[in-house]
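The complex appears here minus one protein chain, its other protein chains still in place.
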Amino acid sequence: MKLTAREIAGQLGGDIIGDPDVTVSSPARIEYGKAGNICFLANPKYEKYLYTTNASIVLVNRSFTPKEKVNATMIAVDDAYKAVADLLEWFSSLKRSRRKGNRIARIFSFVHTVRGKVKRGTWIGEYTVIERGARVGRDCQIYPQVYIGRNVKVGDNVTIYPGVKVYHDCVIGDNCTLHSGCVIGADGFGFAPLEDGSYKKIQQTGNVIIEDNVEIGANTCVDRATMGSTIIRRGVKLDDLIMVAHNVEIGSDTVIAGQSGIAGSAHLGEHCVLGGQTGIGGHITIAPHTTFAAKTGLMKDWKTPGQSLMGYPAMTYMHYMRSYSAFKKSGETKPSTRDSDAAHS
Amino acid sequence: MKLTAREIAGQLGGDIIGDPDVTVSSPARIEYGKAGNICFLANPKYEKYLYTTNASIVLVNRSFTPKEKVNATMIAVDDAYKAVADLLEWFSSLKRSRRKGNRIARIFSFVHTVRGKVKRGTWIGEYTVIERGARVGRDCQIYPQVYIGRNVKVGDNVTIYPGVKVYHDCVIGDNCTLHSGCVIGADGFGFAPLEDGSYKKIQQTGNVIIEDNVEIGANTCVDRATMGSTIIRRGVKLDDLIMVAHNVEIGSDTVIAGQSGIAGSAHLGEHCVLGGQTGIGGHITIAPHTTFAAKTGLMKDWKTPGQSLMGYPAMTYMHYMRSYSAFKKSGETKPSTRDSDAAHS
Partner (left out) sequence: MKLTAREIAGQLGGDIIGDPDVTVSSPARIEYGKAGNICFLANPKYEKYLYTTNASIVLVNRSFTPKEKVNATMIAVDDAYKAVADLLEWFSSLKRSRRKGNRIARIFSFVHTVRGKVKRGTWIGEYTVIERGARVGRDCQIYPQVYIGRNVKVGDNVTIYPGVKVYHDCVIGDNCTLHSGCVIGADGFGFAPLEDGSYKKIQQTGNVIIEDNVEIGANTCVDRATMGSTIIRRGVKLDDLIMVAHNVEIGSDTVIAGQSGIAGSAHLGEHCVLGGQTGIGGHITIAPHTTFAAKTGLMKDWKTPGQSLMGYPAMTYMHYMRSYSAFKKSGETKPSTRDSDAAHS
């Protein structure tokens, strides 16, 4: 499969700077680009590679002006990062279409257990279990070794990778992707202390509702509600190894990086962005468009939308950086005592 | 299934304030309560919902006095949080009993591999493997896709959710619950540095012992000991995505929130409480009844029981909050320089 710069520019609505007939057969990162590769430049940190790359084509922003000579053919687009998303999807779809016949052939060849209902066009892998009362929509890909518990509802066009486990009564919307090892609907962490110091389990009788267009990363856990529902709103993207506790609600189009944890009954607004290893305390409410630096810990409601937070307990990013600057200064050794480990005030 | 306030108050030993004949059919959270729901109020943060809820019944503490008019029937109990645990267990047991016949029917219908011994009343799901020498007690529920390695011992009345993996030689006590994706007995992280800078694996020849009444959350990892045992004592509750390293011992009735990590050979006393994302250093000993704020990192022994810790390295909670208050102040901008980002001393 070879594509010319002209074909790609046509597909992406871009302008060609260089040879429109040069061909490429695969995408690559700009620092590793070879002849036959198409690369992109969006992060200015990688600009230096533009001048040395052997890639045949590089996608750039229309706003970008090179400072040196560029050997590759450039295709200028409004948003190079978004264009690469389109491009990779296009490459992937070309690849996937070759596999299609195979998917149909396989439907007769494996061992799985289906007690629920599965609509047409859905492919189910080996050793997958779909329990009684479960319903799976059209055109889903359910890989091997998946568990879909009783009365679970899965929408249309959902991809569930190998080994995903969905407990009973949970609901997954349309166009969702669940990566390997994620666990949806395990019991929330609720125990009532008894007088002898031991704990009595509080049955977790609720469920998890995942709306449309959500992606859940590998080994991420979304716990079921004690009562009612833990809710992941439309368009949310969760990275790997995240924990979402019982009765949490995550607002639409919020993006959460790996290893973050959201404690019980917290409500996050829409369009928030959480850096990795962030922690959100229980029973708090967070305004929309709040951004969290990695490792931030927020313990109280945050009511002003659109702010950037950092630190634990969290404050605004700029405030934290000023405080941390003073903290850092307090540990500097004076030139005359550089080799001393003593702290000075 | 409808229950009256009178029946519920009888079951829980509570006093009715309102209509004893009002009926409910399901539990709900107080902020979402509708007619036919029973709710509870324990956390004062939710008191405002008591005055507006449409729930038919609300469980409250005997010590609680409402400040406004309440439409719902109230049932006053000694400990509303514990009462809700009893109540949800009761609702669940009514639900479960309806499934009983089914469990027996299923025992003939699926594919799994059992080389070990399994006692009566235990249900084993599809594609589960129980290796040679393993023994599983009575009345367990072993869901599909579980792996139970050689010579593992599982007690009575244990629930093992789909996809749990238990390595060889480990021991699980009675009445334990293991959630999906948790891994019991993977190798501890032990490597001896060699002269060329590479590492030689130290075989992990020990096991994991989990005592009775323990609950292990989804995707949590408890590693096997190098020699001897990693021990989780009676009544311990572990949340999701926790890491317990080799040769750790966790004292009875200790409760650990999600994403916390306990490094090798640490010993935690009984009745400790760890907030989420806490880290405990290797080879240290922690006194009983120690409480950790989320994200705390403790690197040295902590010998005084009953204290609350915070920070990294950890100090007492009050001490940390005072230090952090000064830290925060150091980054505040003066009124006249509010828009300046410069740090000032």
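Per-chain residue numbering starts at 1, and chain names A and B are given in the order in which the chains are listed.
Criterion: contacts are C-beta pairs under 8 Å (C-beta built on N, C-alpha and C of every residue); 3 or more make two chains touch, one makes a residue touch a chain.
Everything numeric in this text was worked out from a predicted model, so none of it was measured.
Visitor: Considering the whole complex, which of B:Tyr46, B:Phe64 or B:Tyr324 touches the chain not shown?
Guide: Of all options in B:Tyr46, B:Phe64 or B:Tyr324, contact with the hidden chain holds for B:Tyr324.
Visitor: Which residue, B:Leu41, B:Val118 or B:Ala245, contacts the hidden chain when the whole complex is considered?
Guide: Checking the options B:Leu41, B:Val118 or B:Ala245, the one contacting the hidden chain is B:Ala245.
Visitor: State which residues belonging to chain A touch the missing partner chain.
Guide: Residues 27-29, 32, 39, 43, 45, 79, 81-82, 84-86, 88-89, 91-92, 110-111, 125-127, 143-145, 161-163, 177, 179-181, 213, 215, 217-219, 235, 237, 239-241, 253, 255, 257-259, 270-271, 276-277, 294-295, 324, 327-328, 330-333, 341-345 of chain A touch the chain absent from view.
Visitor: What residues on chain B make contact with the chain left out of this view?
Guide: 111, 113, 127, 129, 145, 147, 149, 163, 165, 167, 181, 183, 186-187, 189-194, 197-205, 219, 221, 223, 225-228, 241, 243, 245, 247, 259, 261, 263, 277, 279, 281, 283, 297, 299, 312-313, 315, 318-327, 329
Everything below uses one rule, namely that only the chains that are shown with their structure count from here on.
Visitor: If you fit chain A onto chain B using the CA atoms, what's the rotation angle, as a multiple of 5 degrees?
Guide: 120
Visitor: Using mean C-alpha positions as chain centres, tell me how far chain A is from chain B in Å, no decimals.
Guide: Taking the average C-alpha coordinate of chain A and of chain B, the gap between them is 26 Å.
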